[in-house]
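Data first, discussion second: the structure below is written as structure tokens.
Showing chain A:
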Amino acid sequence: MEFIIENYYEVGAVILFGVGFVTLMLHSNLIKKIIGINIMDTAIFLFFISKGYILGKEAPIVTELSKTADNYINPVPSALMLTGIVVAVTTTAFALGLTIKLYKHYNTVDLEEILKIREES
Partner candidate 1 sequence: MIELIPFINILFLIIFSFTIIIIKKDKIVKFMSLISNLAVFILSIFLLIQVLDNGTLLLNLGKSSSLLGIQFYVGPMEAVLSVVFTFVMLMILWFSYSSIENEISKSRISFFYILINLLLASLLGVIYSNDLFNSYVFIEVSTLSACGLIILKDKKENIKATIKYLIMSTIGSGLVLMAIAYVYSITGHLNISSINEVIISSYQNHNNAVLIILGLFTVGLGIKSAVFPLHSWLPDAHSSAPTPASAALSALVIKVYVFMLIKVLFRMFSYEIINDFIIMDIILLLGSMGMIFGSIMAIFQKELKRMVAYSSVAQMGYIVFGIGLGTVSGTAIAVYHIIGHAVTKSSLFLISGLFIEKTSSKKIEDLKGIGKEMPITLGLFTIGAFSMVGIPILPGFISKWYLSLTCIEVGRVPLILIILASSLLNVLYYFPIIINGYFGNENLEGKIYKSKKIELKRLMPVFLLVIAMILIGAFSSRLIDLF
Partner candidate 2 sequence: MDIFILIPVLLPIIAGFSLLVFKPNYNKRNLIVISTTIINLIFVLFVVILKKDTSFHIVRINEFLDLYFMPDNVGKIFAALVSTLWVFTVFYAIDYMGKNSNLNKFFMFFLITEGITIGIALSGNLITLYLFYELLTLSTFPLVIEKGSEKALQAGKKYLIYSFFGATMVLFGIILLFSQTQNLSFIPGGVIESMPISNPEFYLLIYLLLFLGFGVKAALVPFHSWLPSAMVAPTPVSSLLHAVAVVKSGIFALGRMTYYILGWEVIEYTGGNDYMLILVLITILMGSFLAIHQENLKKRLAYSTISQLGYIMLGLVIFENSSYLGGFLHMIFHATIKITLFFCVGAIMHYENKTELHEIEGIGKKMPKTMLSFTVASICLIGIPPMNGFVSKWFLAIGGLEKNNYIVPIILLLSALLTAAYLIPIITTAFFKGKPAHDVKVSEPNNFMLIPIIVLAAVNVILGFFPNAIITMIQIAASKLF
């Protein structure tokens, strides 16, 4: 039990990941699916950055030069997550563009209806 209390960031991130995954799987509406993807991605970023966090240290922004390296948290995960965010944004933009085109063709955003229409055609 104390494991969960100790690093609640990781636990929170995993729960969020589960939430995102479930919304992605269950909802047939495309927009909801894309929201699910975003939740999942943010959960991963939270998990990754919380790995770099060291208690009682501050953000790695060098304001005055006196501070040595050991009173900053580990900057590597946050640097990596910058790229992760960019990747997540691009995928979402691409998915949204596609949903708009799909809406124009099938004028519904719900995947089940689209499947029904495809069966008839």
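Things to note:
The working rule: contacts are C-beta pairs under 8 Å (C-beta built on N, C-alpha and C of every residue); 3 or more make two chains touch, one makes a residue touch a chain; residues count from 1.
If you want to know what made the cut, all candidates are chains of the complex that A comes from, given by their letters.
Predicted model, so just to flag it, every value in this text is computed and none were measured.
Among the chains 1 or 2 offered as candidates, the one in contact with chain A in this complex is candidate 1.
Residue ranges on chain A touching candidate 1, taken from their complex, read 10, 17, 20-21, 24, 30, 33, 37, 40-41, 44, 47-48, 51, 76-77, 80, 83-84, 87, 90-91, 94-95, 98-99, 101-102, 105-106, 114, 118.
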